[in-house]
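With one protein chain held back, the other chains of the complex are shown just where they sit.
Showing chain A:
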């Protein structure tokens, strides 16, 4: 158990390419932090710097109260779950789980106790003597997590652990990871590009874009008050509508000549609403219906109940207080 502190961490590759810059995060003991962003935003690089698999070019990383910049991965007291699981294919599940403990000269009885315990928690007991290739995707995923928890490390690092699973299994495993972390109370850093995974798992989200932090906050804070147009467009599904303020009549003066963000679920059909939308396409989701259209030359998406009336043009209104205002040049939030 430990806190993790990143202080002005940066990564510059040989050749001068900057992958990550000026990242500072304080992670409390037992906290579940999710690093989220589009591919290439530097989130995996950041995680790998914490793990010790990439050299840290700038700043310091602390685990507990120890600076780990020059400490080998093995001595950082962390465990990592890889995207492709990275199970040792020539070892049985039991050997996979025990390998890290054996390398640390843990007594044999203690290894057996911890392997049995992890197997019970993750329900992989029946597969302990199988090779990884004889397991399904979800079982492999569990073994990979088992390998992390037998070590009883100070922190778990997850590098997109669910992206190789099919959609249904991903939802199940997401819940399992969450419950497991609740139970073990181990500080965790989790990397994903899936905003839904990020929202559901995180105690706090760190939204990254082009190697820099856009926003840090609880899922609801980030959802309700996105700090920039990037965060607004990335977090939440369907994505927030970002339109020029000129397309929306009767706005307060402060919002003139900026970018307006409206969540699709904050828009609703009203006969005397201020916005008129020409309907272009309709997506039925079952409980909900997404209507895509345009207003004043801007694209707009509306989420509405599937029994709401449809026509070629709709008059829309927005929930009071649901407008997000962003600076036209910097894209930062204006409050």
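FYI, contacts are C-beta pairs under 8 Å (C-beta built on N, C-alpha and C of every residue); 3 or more make two chains touch, one makes a residue touch a chain; residues count from 1.
The rule we apply is simple: contacts and distances are computed from a predicted model.
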- Note on the structure: Not-shown chain resolves in UniProt (candidates "Phosphoenolpyruvate-protein phosphotransferase", "L-cysteine S-thiosulfotransferase subunit SoxA", "sn-glycerol-3-phosphate transport system permease protein UgpA" or "Aspartyl/glutamyl-tRNA(Asn/Gln) amidotransferase subunit B") to "sn-glycerol-3-phosphate transport system permease protein UgpA"
- Query: Quick one: which of A:4, A:19, A:79 or A:93 touches the chain that's been left out?
  - Reply: A:79
- Task: Against the chain that's been left off, what residues of chain A make contact? List them.
- Result: 51-53, 72-74, 78-80, 82-84, 86, 88-90, 99-100, 103-104, 147, 151
